[in-house]
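Scroll down for the structure; my scribbles are underneath it.
One protein chain is absent from this view; the other protein chains keep their places.
Letters A, B and C name the chains as they come in the text, with residue numbers starting at 1 for each one.
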Amino acid sequence: MQPDYQAVLQEIEQEIQPYFGMGRVADYIPALARVPGRQFGMAVRTVDGDEFTIGDADSPFSIQSVSKLFSLMLALDIMGDDLWLRVGREPSGTAFNSLVQLEHEAGIPRNPFINAGAIVVTDVVTSRSAGAQRRIADFIRMLTGNQDNRVDEEVALSEKEHGYRNAALANLMKSFGNIESDIPTLLDVYFRQCAITISCRDLARAATPLAQGGYSPINGQQILDRRDAKRLNALMLTCGLYDAVGNFAYRVGLPAKSGVGGGIIAVLPGQFAVSVWSPELDANGNSLVGTKALELFTTKTGLSIF
Amino acid sequence: MQPDYQAVLQEIEQEIQPYFGMGRVADYIPALARVPGRQFGMAVRTVDGDEFTIGDADSPFSIQSVSKLFSLMLALDIMGDDLWLRVGREPSGTAFNSLVQLEHEAGIPRNPFINAGAIVVTDVVTSRSAGAQRRIADFIRMLTGNQDNRVDEEVALSEKEHGYRNAALANLMKSFGNIESDIPTLLDVYFRQCAITISCRDLARAATPLAQGGYSPINGQQILDRRDAKRLNALMLTCGLYDAVGNFAYRVGLPAKSGVGGGIIAVLPGQFAVSVWSPELDANGNSLVGTKALELFTTKTGLSIF
Amino acid sequence: MQPDYQAVLQEIEQEIQPYFGMGRVADYIPALARVPGRQFGMAVRTVDGDEFTIGDADSPFSIQSVSKLFSLMLALDIMGDDLWLRVGREPSGTAFNSLVQLEHEAGIPRNPFINAGAIVVTDVVTSRSAGAQRRIADFIRMLTGNQDNRVDEEVALSEKEHGYRNAALANLMKSFGNIESDIPTLLDVYFRQCAITISCRDLARAATPLAQGGYSPINGQQILDRRDAKRLNALMLTCGLYDAVGNFAYRVGLPAKSGVGGGIIAVLPGQFAVSVWSPELDANGNSLVGTKALELFTTKTGLSIF
Partner (left out) sequence: MQPDYQAVLQEIEQEIQPYFGMGRVADYIPALARVPGRQFGMAVRTVDGDEFTIGDADSPFSIQSVSKLFSLMLALDIMGDDLWLRVGREPSGTAFNSLVQLEHEAGIPRNPFINAGAIVVTDVVTSRSAGAQRRIADFIRMLTGNQDNRVDEEVALSEKEHGYRNAALANLMKSFGNIESDIPTLLDVYFRQCAITISCRDLARAATPLAQGGYSPINGQQILDRRDAKRLNALMLTCGLYDAVGNFAYRVGLPAKSGVGGGIIAVLPGQFAVSVWSPELDANGNSLVGTKALELFTTKTGLSIF
């Protein structure tokens, strides 16, 4: 029998209150730094098509690294398993944008969810399709069914102006021959993909194919085959939370992908997609309140992959 | 409806044949090096108490690092969550017995399944209980219900004679204050725990509590509480396969723990424990044929956590 | 009594013959790769103003990293000891263009002779003087007294087209706030400085101030104060030979700076500057025949700083 998701969400909204103020809003660019921290939204979408939301579930926020999940779907569609010749599938074990590993492993990033790996993924989309930036945004809008998911141009510009570390990653990988695009073009696409705005409800809808064997009930299409849906879930579980994958699996027990905008999307295959948003981050760059909310969610429902 | 596990095992036994000879039996100690490589056994134990086996499922082999799963259960019972002050819960991202990470992180190993972490876990059992080595072996026998699971003294001695790297790990952690026991005593317990012999059938039985909310039908006891059973599954998934956790999750999709003796134990919570043994290892130190067999198992049954 | 330098040079020219073919001409850019390997020149200039040369001592070659010594003189003149807040004075202990150390030490390169450090040095000249590229080339021409030392535009362009790793270094340091210039401009100055052509005779003349307490007899000016001349010699000895400083000090025993064009300049304070050129490099990127020639030189003359 299905839990009473709405009641669970209401309890969570109460119980996360003491955690506000314990994290810190991302401050490396002004446009993110001024987002008020005490916001919280959560949305569940079940495979039966039911939706449950609480709080600021319809407020748009900056998708940031959660976008890496969707550009990866596109790149897998373009390259198939050959993609794994250019990016690994192992957790990084070090800081999420470290250059050390890249240098030791000849420019092959450990996985597609660290910055270096996501840049390779975006390079695949950029170098092999016309209008790459448009294609990523179009794909996300197709998954959410919401034409309002647009690039926040101020955020995109600000990312670019502070993006020297990502430029270092791209140049280093290019020196190893693992980047095909022209670097300024590639970084432009990358920064714009991270600057798309989205809401919790949108995110839950967009991730539903991962809970439903690859099928999107939003647009009635098979987005991924069943096997790739499973595999993306496995990748999220082992690599989706920066340096905190182990702790997140231990506490929450769901495949998930987070972003420094404060959003997290998680999935229970065969059951639901659940998204949460709260801007204050923990030391690993994951939403502190959001992680707590997801931990409460799996504890209260008794539902996790483990 | 339950798959026809026996038929699945029979198909697997056929399909893994071409993979013999592609890996290499562990050769760092003579007692392991002389194990014939072309052996294969597999055992499934469901939560309904059914058992299905194929091949050499009752042949004893060296448990090696799979023992770390059981010593961890004991250490968690002794210290509770305080254990996590002395060992992390994150994948290592580097070679499974690396000293680098230990030095950078003040003697706190990344997780309890790399050698350094397992030595800390054994230190907890050694320093806080009388007759530690006996206690670990007794615990394993209690879980398997098989009094024949004994320490292979030749293997234990051989491990000790080639154990300078583990001695380096123990000394380094002791220099940081993270080892309480006398080092020769500790290493003796550690090497003996790794030298226990066990069969696939035994392993599947011993791991059943992880599939059954902590309850062991073998001895009728609640070995772990439900929450800790889930958590151990999460730890296995993110840290149980040395440097190959990501690939294993991607290909197999089950929480698992491997050992260089060629054994692997995996679990689908709520459904079954499945073990496999085949001595030839891949480049990451995991059974090559065993990993293939588990991949076939989840593909054929359509059952995985993802 | 002064050794018979000319006789020594003649002996060296004979004895280095068997070493041709043991190294490899730098091949990361076409313009360097096509330089014939079997060339050898050597020049000594004593503090008394005598000059002794052998072989191809007047042939122009690509100055490459030897230029770092001269840009450092300029940067020290501009910033004084404050330069050491932006770059260290310790040997790197790792590959000469590694990013690892930069990341661990917050964008402060270990010394001014590794690529990252030389980029910071060039940034000082670029950001704090008008016409930086011209200023570096002018300074070198002033030291050699030879107006023919010009930028090889083909080499400069080729460096730029293959300079992704240096671009990675510059971007990484900029992300830490240790680069002031616009990166494309900076890299342009840097690549052009490395592409200046020079001969052994020119190099020996240009380095004479380091043997003569900072005074240049070529142009009659005090280029550095006596203390800075000593300090630059100390820096060359501990940091001037990429990863081979220890072996070079052990075998040769002179402060020196090398470049992948095959040139090396060395100094015995109070006595002479000695330069050598031969394009084939050893595994550390230093001229193989050139290093051998300098080893023979200090052995035969019995003169070294030790």
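In the analysis below, contacts are C-beta pairs under 8 Å (C-beta built on N, C-alpha and C of every residue); 3 or more make two chains touch, one makes a residue touch a chain.
Fair warning: this is a prediction, and the values are worked out from it, not measured in the lab.
Colleague: Considering the entire complex, write down the shown chains that touch the omitted one.
Modeller: B, C
Colleague: Of C:Pro209, C:Gly253 or C:Pro279, which residue touches the hidden chain?
Modeller: If we include the chain that is not displayed, C:Gly253 is the one touching it.
Colleague: For chain B, which positions touch the chain that isn't shown here?
Modeller: Contact residues on chain B toward the absent chain are 98-100, 102-103, 164-165, 167-169, 171-172, 174-175.
Colleague: Touching residues of chain C against the unshown chain: what are they?
Modeller: Against the left-out chain, chain C lists 88-94, 101, 110-111, 230-231, 233-235, 237-239, 243-247, 249-250, 253, 255, 269, 304-306.
Keep in mind that, in the parts below, only the chains that are shown with their structure count from here on.
Colleague: Would you kindly count the fewest steps from chain A to chain C, each step being a jump to a chain that touches the current one?
Modeller: 1
Colleague: By raw count of C-beta pairs in contact, what's the busiest chain pair here?
Modeller: Comparing chain pairs, contacts are most numerous for A-B.
Colleague: Roughly how far is chain A from chain C, going centre to centre by Cα mean, in whole Å?
Modeller: It comes to 48 Å between the two C-alpha centres.
Colleague: Any idea how many Å lie between the Cα centroids of chain A and chain B?
Modeller: Distance between chain centres: 32 Å.
Colleague: Taking the mean of the CA coordinates per chain, how far is chain B from chain C in Å?
Modeller: 55
Colleague: Listing for chain B: what residues touch at least two other chains?
Modeller: Within chain B, no residue contacts more than one other chain.
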